[in-house]
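Of the protein chains in this complex, one is absent; all others appear in place.
After this line comes chain A, so read on.
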Amino acid sequence: MTEAIAATARWQSCAIVEIATRTPAIKSFFLRLSETFDYTAGQHVDVRLTAPNGYVAMRSYSIASAPSDSKVIELAIERLPDGEVSPFFHDVARVGDTIELRGPLGGHFLWPGPSNKPVLLIGAGSGVVPLMAMIRYRKASGEPVPVALSLSSQTWGDVLFRDELLELESSLPDFALALALTREPATRRTDFSRRIDAGMVADVAARLPGSPGCAFVCGSNAFVDIAVDAALALGLEAGAIKTERYGA
């Protein structure tokens, strides 16, 4: 892993080939790599923007697309009102622009590889991005790994990748989906109308055909702490719970 990262973490220029509005606050940016790299679902890239006077801003974004032969990767970026880089992507960037990035990065929050043990995914908001890469990889690879996703969003309209997740729920065997809406009532019987809590995590984990072998949690620090405590209460070992917490 170390060598793979070292060999491929060079800066490269990528063209924006498509921009898709996902939710009111989140857009997907499809970038064509000039140098392809192999990555594992869950990894991220660093993006670097340079101003005319040489000032540089850098941020990390998880890859939403599943590893494939394609030279195009998808980043789903939430517009942070006080942000510096995300408003640039939302308000300024357009198809045909060139963006510098390096990757793949991150050697810990990684799809576990061949195993039949169920995987529990818990995300909030744009925290679903690295989890989506895992779900898409699970589908593309056909690995017989049961997966359950608990995804918290403010409203139905804020659910990132909602239509694709709903489609996967009906078409992908051994994939369970539970949406949790925090600012409006959920209408589906299998969803929740509240913030995450231990009962919700236990309920979603119980939709797996067996005890989860590992859990991936991505969201704000407060969200992750609640989800992790709930996963520990299910009997998961601390080392089997991997987290990504929003930074600044």
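Observations
Just so it is clear, contacts are C-beta pairs under 8 Å (C-beta built on N, C-alpha and C of every residue); 3 or more make two chains touch, one makes a residue touch a chain; residues count from 1.
In the analysis below, contacts and distances are computed from a predicted model.
According to UniProt, the chain absent from the figure is "Molybdopterin-binding protein", selected among "Carbamoyl transferase", "ABC transporter permease", "Glutamyl-tRNA(Gln) amidotransferase subunit A" or "Molybdopterin-binding protein".
For the chain missing from the display, the contacting residue among A:I26, A:A41, A:A93 or A:L181 is A:A93, taking the whole complex into account.
On the side of chain A, touch with the chain left out of the figure occurs at residues 1-2, 5-6, 9, 13, 46, 48-53, 55-60, 84, 88, 92-93, 97-100, 102, 105-109, 221, 225, 228-229, 231-232, 238-239, 241-243, 245-248.
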